[in-house]
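There's a structure below that I have some questions on.
Note that one protein chain of the assembly has been removed; the remaining protein chains are unaltered in position.
Each chain carries a letter (A and B) given by its place in the written order, and its residues are counted from 1.
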Amino acid sequence: MLSVEALKIRYGEVEAVRRVDLTVGSGEIIALVGANGAGKSSTLGAVAGLVPAASGKVVFDGVDITGLAPEAIARKGVALVPEGRRIFASLTVADNLRLGGAVHQPAAEARLREEEMLELFPILRRYHRVKGGNLSGGEQQMLAIARALMGKPRMILLDEPSLGLAPQLIDTVFDLIAELRRKGLTILLVEQNVALALEIADRAVVLANGEVVLAGTAKELASSDLVRQAYLGA
Amino acid sequence: MPSLYRLHRAALCAAVFGIAAISTASAEEIIIGAATAQTGGLAPYDQPALAGLRMSLDELNAKGGLGGKYTVKLLIKDTRSDTAQTATVAQELIDAGAKIMITPCDADPSISAGQLTQPLGIPTLTLCGSAPVLTGAVGDVMFGTYPADNVQATAVADFAVSEGKKKVFLLTSPDSTYTANLPEYFGKVFEKKGGAIVGRGTFSMGQPDFSAEITNIKGLADKPDLIMTAAYEPDFPAFIQQLRGAGVTIPVYGADAIGTPTIKALGKLVDGVVYTAAGYAEPGSKLEAFNAAFTKYAGHAPESTYEVNGYEIGLILDQAVKTAGSDDPKAIRDAIAGLKDFEGITGKITYAGTDRMPLRPVALMRYEGGEGKHVQTLIPDAADVPAP
Partner (left out) sequence: MIAQQIINAVSLGGVYALLALGLAIVFSIVGLINFAHGELMTLSGYALLASLVLGFPFPVAVLVAVSCGALAAVAMERIAFRPMRGASVTSLLLTSFAVSSLLKVVFQNGISARPQAVAMPGWMTGAFSFGDFTIGVGPSISIVVSALALIALEVFLRRSVTGTAMRAAAEDFDVVRLMGIPASRIIATAFLLSGLLAGLAAILWVAQRASVDPLMGFTPVLKAFIAAVVGGLGSLPGAVAGGFLLGIIEVLLQATLPGAIAPYRDAIVLSGVIAVLLVRPQGLIPAVRAQRS
């Protein structure tokens, strides 16, 4: 469904991503793991159109989307849940959700979709009229995911969903990711918590210094020595 | 390519007869530098005055130049209505060889230019700057040409007293010499002749909100029967609009700066407003003939008396060069300073015995039904004119 080919990203003189190749099949969860600064978020940013690619290609559903504006990529059905959640703090939960689905469907459909989201995230129904900035970290993460789902994306890019959350909340979020996958959503997951990521993913790609150092099924990687030593602390 | 060929031959001639050619040119040509506002707030005053000056210089050049001898080359540079910029362009004009300097219609830029011309002895004339302090602030090269503020104010005060006005409110702005001092000169004459100043207010130039000041005027215990101000565009329209809008019908008098098409176009709003001019074109007068000639020259009628004032500057320079018999700036200066009862277009102009602000007639005008109507023309008694 998504393929990233020979992607290179530069910030001025610094090469954040040297070469990344990966593919995500329909209905798969692919985990992109690696240390801080390995180029994971930059790769997601390039897929979503927020970060320009220096070279290489991003193809979604057979269409080259390299260099398209973020709004154009979003309209093709790719939704990014950015690192740090970045919900709109001064807007109510309702307005956050409303913006998420604003351009993807007629208003009546958007209202039905919102109702679905409120079913899926009961906490958001409770805080419907509360400003996003007043929610806790976990609630904001739920909101960020719900907001991304409002546009009925075919693929969702999750950037560090566990970051800064209490352990039991992390479980909730990952349960949710598993649930989304069961519903057929394609997911590209960036996660620093490698153990957790490998638990949920079908396949994984390990990045170091902007390059793919290892790729395979989650099972293979979980038992590889390199991964065990470098990321799982075993 | 005939033009190129001619150019080539001319260059050759210049090379061969180089020195001689240059010295003849300088003997017959006199450069007048005009540091005037083509843009900005002073442009509406400088431009008509400059148009008048150009017309007279064109006519004089057709008759052989100043004093029939010195062809005038007029160099014009834009001051953008900025005092510092005026000094810059004045310096450029001096460097280009100007022997006479023309400066904008306002004291501050004129003084900044005058400070450059004074040490060099270059006679400097303001187009229509009328602050009486202007010439003293620079020195003996600086000349006013328009009726001075204190002269205008005296004329208006004389008229107000003759109308039986008793109590005046003075509206001033500290932002320019003209707006700050002219109403105060009026106040001095008015008090001396038995009137009273019942209040004073101020405004900031360029800020159109007069509501607070107008509310103060309405609240005065001792109601004025006249408001005197030297506000002009764009402040005067704003003031009168809001004053009348607040239901205040007290007459408003001003001076020359509101004798413009813009103010006239305010129509009923300015009915009864009295202002001054350098002259009035009575049927059969020289001014009427000038207005016709100017219309032919410029393609439109004069907007005000700044055109004729500019034209008279040309006549004054012509007479001065004639008297001086040379193009020496110092001799020209002395000749201007000695002019007495010189017949201009609007009347007799005298510099002799003054501090270089001319004695000349002031016309009093009043707007009625969208037209400026002549009330009277007078030369105020020198004894009544307050000191600058």
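The rule is simple: a contact is a pair of C-beta atoms (placed from the backbone, for glycine too) under 8 Å apart; a residue touches a chain by one contact, two chains touch by 3 or more.
Computed from a predicted structure; not experimentally measured.
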item: Visible chains in contact with the missing one; value: A, B
item: Residue, one of A:K57, A:R86 or A:R125, that touches the chain absent here; value: A:R86
item: Residue among B:P44, B:G129, B:P224 or B:P361 that touches the chain left out of view; value: B:P44
item: Hidden partner chain, residues of subunit A it touches; value: 48-50, 69-71, 74-75, 79-80, 82, 84, 86, 88-91, 95-96, 98-100, 102-104, 133, 147-148, 151
item: Touch residues of subunit B, complete complex, unshown partner; value: 38-41, 43-44, 47, 174, 200-202, 204, 206-209, 211-213, 215-216, 218-219, 233-234, 237-238, 240-242, 244-247, 260-267, 269
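One rule holds in what follows: only the chains that are shown with their structure count from here on.
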item: Distance from the mean Cα position of subunit B to that of subunit A, given in whole angstrom; value: 74
